[in-house]
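The complex appears here without one of its protein chains, the remainder shown in place.
Chain naming follows the written order as A and B, and within any one chain the residues start at number 1.
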Amino acid sequence: MNTYFIKRVAAMIITLWLIITATFFLMHSVPGSPFNEERTTNEAVQKNLEAYYHLDQPLIVQYGNYLAALVKLDLGPSIKKSSQTVNDMLGRGFPVSFELGFYTLLVATFSGILLGVLAALRHNGIIDYAAMSIAVLGISIPNFVMATFLIEELAVRFPLFPVATWSSPKHMVLPILALATGPMAIIARLTRTSMLEVLTQDYIKTAKAKGLSPVKIVFKHALRNALLPVVTVLGSLAASILTGTFVIEKIFAIPGMGKYFVDSINTRDYPVIMGTTVFYSAILILMLLIVDLAYGVLDPRIKLHKKEAK
Amino acid sequence: MELRKHEERNISPEVPDEWFVPKVRNHTEAEAVIRPSLSYWKDSWLRLLRNKLAMAGLVFLALLALLAIFGPMISPHSVEKQSLTLQNLPPSSQYWFGTDDLGRDVFTRTCYGARISLFVGLMAAFIDFVVGVIYGGFSGYKGGRTDNLMMRFVEILYGLPYLLVVILVMVVIGPGLTTIILALSITGWVGMARIVRGQVLQIKNYEFVLASKTFGTKTARIIRKNLLPNTMGPIIVQMTLTIPSAIFAEAFLSFIGLGIQAPHASWGVMANDGLSTILSGYWWRLFFPTLFISLTMFAFNVLGDGLQDALDPKLRR
Partner (left out) sequence: MEKILQVKDLQVSFSTYGGEVNAVRGVSFDLHKGETLAIVGESGCGKSVTSQSIMRLIPTPPGEITGGEVLFKGMDLIKLKESELRKLRGANISMIFQDPMTALNPTMQIGEQIMEGIIQHEKISRNQAKKAAIEMLTLVGIPSPEQRLKQYPHQFSGGMRQRIVIAMALVCQPDVLIADEPTTALDVTIQAQILELFRDIQKKTGVSIILITHDLGVVAQVADRVAVMYAGKIVEVGSRREIFYQPQHPYTKGLLQSVPRLDMEKEELVPIPGTPPDLFSPPVGCAFSARCPYAMEVCDKAYPFKTHLSSNHQVDCWLLDERAKKLVSTFV
């Protein structure tokens, strides 16, 4: 178990380092960025930049300084918003985005699993067919399209929900719904496929031969095996939810980190772009690690035991 | 529980003596094979045909391709001509999908958008295919240390968040069609490489490959004639699933302002433009691009699903 853990953490650190390095050098190669010869017009901003990035030093030294700053979790100043640093923006925006993402993941996972299990149990029936058709739609309709659709139907035509900002639970419904449909569909399909396969396994037949009730067979035996593949997919789903927040926050005018990020892209606020990318990458890689470890814990076959039975 | 009575059994006491003679035989009787056997590809094709949803998807995509190629030609309007007087007109017999806020015909622009989306999708899938097959095929075939090293590299790349990388590259290189395709390809091939390598690993030890080897066939020929045909199934499926994610990526990028730039027409750009119209009531500006995005992705997804089912040898009947 320990070697597995260490290997994964090591891989994670390497990937993260790669991103940081790639991001750093990419940002420095963009023509027109203040990292190159351009000077910004704003004196205060320029001062901040130089203090943080030591722009007069050779590139390698700048890189080293950046890494050092990162270890201190200092992500640097913004160009376009002169009095703010990236850390400030993250501090304000990230909790909001986290709420959005977290609830979305919860909703998607629970409803996806439920839908998938139901479809598998009523295989080839109407429920199965309906659920899977909805699932394909969910996968195909991009989240921003879904968002506009929901707004059109549930806020404009029938004013049931508010459209903008993040100020009350009612405000959360549409954004979460829009963001969750895709992942929910993926989870539902995966759960169903996995469940169907598990139900054909011999140990399910054994359980039935022992006289266990169908409910027990599904929940005690089938589910814990069927959900293993679903756990592995949670990591990449988290990634797509995260990138989804960019557009969802833009559409619903939610003051989260995604919105700041998109704005910074549009205004070419390079330090912010860089800092946010590094931050997001760290989060995603962390999530992948957590999922990996969780899988290692949940599947007893992964646990490395020294004693084998003879 | 109701039981169906089985067919009438012969409990007839009337068994004539004449029947007790040796049987007249034809030799093929015992060994007759019950079903005609179909080749793998034919069987798969037939199975795909039976999948109505997948067929619908295929038909839609064919129509879409036609629209992309011929649409702008049959449309009486140009794609970029602006007009200050004809702004925001609803769909009519003159302007089939209406006009946008610069007076441009939405239908023609949608057709151009189709061109862009299909192009991006197909190019991305093609590049993924080429790079992935070469990388994965080589890694799997060589095996051992080379394989280990190559796969380690892939694993690290796999950990990179796809869209973030794309966004980053776009920011650096600048927007545009070629840069989108480039950005998508940088990490996109990884999935394909993994699949190809997995398939190659499975198959290279099968007997017919070993047989080929003992005849002294060259590596390239073995890869071409023995390995590839058997791995094509998952490869094809992977490609049909790469395309919609590429199309989605393009729309997504355009939506956040990083993709195709105005005045070019991509569905993502059009959707972004149309976003502000939700409250103003010019529904056609948002409706058509989003409809086409969804339908196209839907079509590719059901086709991909259908192909996956059809090409799965375990489901063969």
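One rule holds for everything that comes next: a residue touches a chain if its C-beta (ideal position, glycine included) is under 8 Å from a C-beta of that chain, and two chains touch if they have at least 3 such contacts.
These figures come from a predicted structure and were not determined experimentally.
Visitor: May I ask which residue of A:11, A:27 or A:207 touches the chain that does not appear here?
Guide: A:207
Visitor: Quickly run down the residues of chain B that touch the omitted chain.
Guide: 1, 3-6, 9-10, 12, 15, 17-25, 29-31, 34-35, 317
Visitor: Suppose we count only contacts with the excluded chain; which residues of chain A make the list?
Guide: Residues 124, 201-203, 205-213, 220-221, 224-225, 228, 298-301, 305, 307-310 of chain A touch the chain absent from view.
Throughout what follows, only the chains that are shown with their structure count from here on.
Visitor: Need the CA-centroid distance for the pair chain A / chain B, whole Å please.
Guide: So the centre of chain A lies 25 Å away from the centre of chain B.
Visitor: Within their complex, state which residues of chain A touch chain B.
Guide: Where chain A meets chain B, its residues are 11-12, 14-15, 18-19, 22-23, 26-27, 29-30, 136-137, 139-142, 144-145, 148-149, 151-152, 156, 239-240, 242-243, 246-247, 250-251, 262, 265-266, 268, 270, 273, 277, 280-281, 284-285, 288.
Visitor: Looking at the complex, which residues from chain B come into contact with chain A?
Guide: 53, 155-156, 159-164, 167-169, 171-172, 244, 248, 251-252, 255-258, 271, 275, 278-279, 283, 286, 290, 293-294, 297-298, 301-302, 305
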